[in-house]
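Omission of a single protein chain aside, the complex is shown with its protein chains in their original locations.
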Amino acid sequence: MKLKYFAWVAEIIEKREEEIELPDHVKTIDDLMNWLSDKNDGYRIAFNDKKKIKYAINQTLSKEYDSISRNDEVAFFPPMTGG
Amino acid sequence: MKLKYFAWVAEIIEKREEEIELPDHVKTIDDLMNWLSDKNDGYRIAFNDKKKIKYAINQTLSKEYDSISRNDEVAFFPPMTGG
Amino acid sequence: MHIEVKEDDFIIENEIVAIENIKDPDAAISIFVGKVRKEKKLIKLFIDCYPEMAENEIQKIVQNASNRWKLNQVRIIHRYGSLDPGENIVLVITTSDHRGDCYSANQFIMDFLKSEAAFWKKEIFLDKTKWVEQKVTDISTMKDWQED
Partner (left out) sequence: MHIEVKEDDFIIENEIVAIENIKDPDAAISIFVGKVRKEKKLIKLFIDCYPEMAENEIQKIVQNASNRWKLNQVRIIHRYGSLDPGENIVLVITTSDHRGDCYSANQFIMDFLKSEAAFWKKEIFLDKTKWVEQKVTDISTMKDWQED
């Protein structure tokens, strides 16, 4: 599964993207954040405050308990500030 | 006194501007329109429908009974359609 | 405030440069361009104008807009004379720190320009000519602002 990170999320995780092997028990965005948070402090800090983070599945803004699968591209980022 | 005409008013009167000697009894815009209307058909037709004509004294939109004097510049024109 | 009533065309980019030569660039710029409508059989648009009066009135309109919104720069060009379909007629540029102000002020200025500035349009078609009449909707749009 392809993961992408933007803005301060990318800075804290120190990656802009990565490929992961999705474990069978990781079924939602929320599962994915918990699983990644166990890996190291970067993820844990990035995903700590759920109000400050947003996520997209295949370039579409998604919700915490939306299902994910191996072929999805999941992205994590703060609220948008364009324009 | 300097008179100016614009748009279809100028076309009907067949002048864009003229200098006139203001008679003593002509004291308001309304007097002026009546006095000019007596001169010829052009003025009479132009000033006939008071709803279709507007006037300015010294480049300021004015009212029918506003006073005028020899040194004023008076203009007659239809409602504006700029922009 | 910069107001021009003239026959010559304008180039938007040059007008923005002119604004920014006076003052540092602002964060929000709203621009309106009005053009001669491309219409079947329309050959020319002739715009008559009372330039001294038009400039006075536009100044008052801009003054009123500046009293209502926080504006940094206002630049207005209104052309007159004989124009081809597709040619520029009017340019209104408003700049501010926040986009809401420059959008509202721009629209306010255009609404008043339509009915309060000394310009008159004549459409020259293949088979007739016609002085454009003031639209009831233009008057009501303008009055809407006064009820705010």
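Labels for the chains are A, B and C, by order of writing; each one numbers its residues from 1.
Throughout what follows, a residue touches a chain if its C-beta (ideal position, glycine included) is under 8 Å from a C-beta of that chain, and two chains touch if they have at least 3 such contacts.
These numbers come from a predicted model, not from an experiment.
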Shown chains that the omitted chain touches within the full complex: A, C
Residue, one of A:22, A:36 or A:56, that touches the chain absent here: A:56
Touching residue (missing chain; options C:35, C:70, C:130 or C:143): C:35
Missing-partner contacts on chain C, residue numbers: 11-13, 16, 20, 24-38, 85-86, 97, 99-100, 103, 106-107, 110, 141
Interface with the unshown chain - residue positions in chain A: 4, 6-8, 10, 56, 59-60, 75, 77-83
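One rule holds for everything that comes next: only the chains that are shown with their structure count from here on.
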Computed distance of Cα centres, chain B from chain A, in Å: 74
Length of the line joining the C-alpha centres of chain B and chain C, rounded to whole Å: 26
